[in-house]
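Missing here: one protein chain of the complex. Every other protein chain is in place.
On to chain A.
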Amino acid sequence: MKQRGILVRDFSHYYGETRSLNNINLDVYRNEILGIIGPARSGKSTFLACLNRLNDLIPGSRVEGKILVDDQDIYGPEVDVVALRRKLGMVFATPVPLPLTIYENIVFGVRLLGNNNRRELDRIVEDSLEKAGLWAEVKDRLHTSALKLSGGQQQRLCIARVLALKPQYIMLDEPTSGLDPISTMKIEDSLRTLKKDYTIILVTNNTKQAARVADRTAFFLMGELVEIDETPVVFTRPSDKRTEAYLEGKFG
């Protein structure tokens, strides 16, 4: 039996009066890649924001139900939101390097904790870039601006920056939507390697990407979870007509 890392129970989310997630129930297993597919505005990104409470930053955001991460109710009163966000690292659709050097981007989160030990930071930078498959390309220019990297490199930098936090979960929100096929392939390769050590939630509007890398796939539609199952099952024998229609490109 696989270990469950995240449990979502009867979870709904509202922006003001608008309900953006409706009664979601799902589990995320440890060391799996969970793909989340669905058309625009289906609630995929909101779901990720709810998992690390970035939705707190949006005025009028409100939740119902429960999310347990490693048995902790993340909307409970005792929760350390900052620690939660380190545990669930987030990679956004558009790569956003901060206007700093490559090196300082990677250690940004580490320095926040007050760790300024040069040797340790050096090791973290090399380690994280290596895991994100970027080390070889940038090792000679760590102290140049991260803004000068190509789009694909910037996105791998963002992944490395998350890895430097030593998270347990990595959430990626359409991480390859703006990238060319080769950069996309490199990122998908890193994800397959990373899953040994991390639990990965991959939101994508490219269904083929979910088919390629996700162990299980969830289909979201208009704020509802339509179905979730092993990826081959969802793609070959979906249990819901709407999933089938979406995968065949009938809407979306």
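Annotations for the structure displayed:
In the analysis below, a residue touches a chain if its C-beta (ideal position, glycine included) is under 8 Å from a C-beta of that chain, and two chains touch if they have at least 3 such contacts; residues count from 1.
Please note the rule applied: contacts and distances are computed from a predicted model.
One chain of the complex is hidden; its UniProt record names it "Phosphate transport system permease protein PstA", one of "Electron transfer flavoprotein subunit alpha", "Heptaprenyl diphosphate synthase", "Phosphate transport system permease protein PstA" or "Cytochrome c oxidase accessory protein CcoG". Touching the chain that is not shown, out of A:50, A:67, A:165 or A:191: A:165 (per the contact rule at the top).
Between the chain not shown and the residues A:40, A:83 or A:182, the one that touches is A:83. Only one of A:54, A:102 or A:138 touches the absent chain when the whole complex is considered: A:54.
In the full complex, chain A contacts the hidden chain through residues 52, 54, 57, 59, 82-83, 85-86, 89-90, 92, 94, 96, 98-99, 108-109, 112, 145, 147, 158, 161-162, 165.
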